[in-house]
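Working notes, beginning with the structure itself.
Of the protein chains in this complex, one is absent; all others appear in place.
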Amino acid sequence: MQMWLPHSAKKAFVRAFLAALFVWCAGAAYARASATPVIAVASDLQFAIVDVAEAFRKKTGSAVRLSFGSSGNFARQLRQGAPFELFLSADETYIDDLARDGVMRDPGRLYAIGRLALFVPKGSPLVSDSTLDDLAAALSDGRLKKFAIANPEHAPYGRRAEEALRHRGVWDAISGRLVLGENVSQAAQFATSGNVQAAILSYAHVLSPKIATLGSFALIPETWHRPIRQRMALTKTAGLVAEAFYTFAQTPAARAIFRAHGFALPDEATQ
Amino acid sequence: MRGLIVTLHDDTPIPLAVDFTCAPGQMIALVGPSGSGKSTILRSIAGLYRPGRAHVRVDAEVWQDTASGTHVPTWQRRVGLVPQSYALFPHLTARANVEAALGDRDTAAAAKRADELLALVNLHGLENRRPAELSGGQQQRVAVARALAREPAVLLLDEPFSAVDKLTRGRLYQELAGMRARLAMPIVLVTHDLDEALILADSMCLLQRGRILQQGRPLDLVHRPSTLEAARLVGQRNIFPARVIGHDTTQSMTLLEWRERRLTAHHQPQWLAGTDVSWLVPPSRVLLHRRDRPSRGEAENPVTGTITSHVALGDTTISTVQLEGAEGRALTFHAPRHVAERNAIAVGVSVGLSILREAIHIMPAGTPMRK
Partner (left out) sequence: MDWVALTLSLKLALMTVLVLLPLGIVAGRWLAYRQFPGKAWVEAAVALPLVLPPTVLGYYLLVVFGAASPLGQLWQSMVGRQLVFSFEGLLIASVIFNIPFAIQPVQRSFETIPPEVREAAACCGMTPWQSLRRVELPLAWPGVLTAMVLSFAHTLGEFGIVLMVGGSIPGETRTIAISIYDRVQAFDDVSAAQMSAFLLALSLVAVALAFGFSRRIGRQFG
């Protein structure tokens, strides 16, 4: 490798390069897309909210930035001052707590009711049925080795899955074979990876084209768990675009999208 | 006083207790075994090491004075140091190495001056080579040129010839001796080679564990060391205990009693009669008697004995003799090879020797010597 260019040429090159670098970094640091609000979205809305955001953009010309994760994680981050302007939670208790602690502007609105679904990937020895009878059988005859759910600690869909499994009486048998996803999307990831024999995911997930083709599903009876009441609220730093989105999410257009993705809509009366 | 004045004292981590001066144009040699602190002294003069108590002055500039808190950093001292490893900058050519010491001159003038200095040390034609492409002797000369480029007020040479072959060394001695005439600065030469100091230096410091045992002209130190330790350090082998009997002022002699013999030495009146002393005689001043002629009475300090070892080294032979009727260390003497052969000197042979009176040097008595 050539060691020594003429000293002057090297110096000039290094200086020019460093100057350009500095300008780029400094400029980029200040030109953030600061007008575009960041919205914290529970993972079960992975597919639905993208459509809602697209409809919003068509209607208003404004864009939003979306961040997906488990509701519990977002609640923690919001308490630590995360700069989200709107939070769509999968569990209204998070919103209630945050509103009570003054993190949110107000108690917000119910925007959807979610459902649990048992998902059985292709090639699994299980069959999907709403009664979970085959699941129970698979636990005792050894067909079921690994079962994926979202982490009950901080993911609402995980907590509800646990409730449903307890209700059915298989929790003790299954808890040793659980694979926990950070959020329900990661649980879906595990479910389709071929490494688990079945999973409990959100209905919205199993309906999405990407997942529907990878296995079969069965809805889990709503009475087996507490309702999945999904609530959203604006934060104290919410700007105009975030407010517009919040309003848009309650319009018939948006509700139709939610419905198409497998969510039930709250009655006007149960706000 | 112009020239270099150095005072260094410290207890830990390296013990030092030295005090010496060197006039401009003179060369002082610091001689001693490894670990005697010679390199530390050089580094202290250069400012690379700071002993607990130090005073270093060159002409009118005080470089170091712990009493007043003065410490001129190395890069502000006009000091030319040639380290033992030469320490050339490996990424620069010989010319660039020398230019590095020239400070901020415009490049054309600097290159010219660097080439001049390299020519001065007989490296003309090698200016564009990197140190890896130069021999040891050549590297050493680049280091000297670089030191001179600094226009130093004092030149410090740390064992500069130790890694060089004998032939090159001879040439370098000549060059250095020649340059001294032109350089008007004090030169401090560190070496463990006594012969080198004898050849090159005007004065010499004999060092042991950071202390100066003796200072003075090199020949004086070798032939008239002031103490037993100094005598051993300069390699004298014929060191014996004796007692002063008395002095004869009319004949300018001092009489010693040694192993039941009487020795006459040149007059050294400072030793009182009855004192226990040590004495030495260089092996070259112990003369072999011709074996075919009986010893005449007037030979100085005649002794007889048996050869216990005999080695030929080039043109000289070195022999040790166990003296008749006495226990104790053997006497060592040198003889030219042809003389040894003529007299059939070999182990077991009986010989007569004379210890030259002028060469017997008296020193204080010391610890009993090993056999």
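All chains are identified by letter, namely A and B, in their written order; residue positions are counted from 1 within each chain.
The criterion applied here is as follows: a residue touches a chain if its C-beta (ideal position, glycine included) is under 8 Å from a C-beta of that chain, and two chains touch if they have at least 3 such contacts.
From a predicted model like this one, the values you see are computed outputs, not experimental measurements.
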| item | value |
| --- | --- |
| Chains in view touching the one left out | A, B |
| Residue touching the undisplayed chain, where the options are B:Gly80, B:Pro186 or B:Pro225 | B:Gly80 |
| Listed residues B:Lys38, B:Arg57 or B:Arg146, member touching the removed chain | B:Arg146 |
| Contacts of chain A with the absent chain, listed as residue ranges | 3, 21-22, 24-25, 28-29, 32-33, 36, 38, 43, 46-47, 65-69, 77, 79-84, 183, 185-186, 188-189, 192, 208, 210-211 |
| In chain B, positions touching the absent partner | 43, 46-48, 73-76, 78-81, 83-85, 87-91, 100-101, 103, 130-132, 146-147, 149-150 |
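One rule holds for everything that comes next: only the chains that are shown with their structure count from here on.
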| item | value |
| --- | --- |
| Intercentroid distance (Cα basis), chain B paired with chain A, Å | 86 |
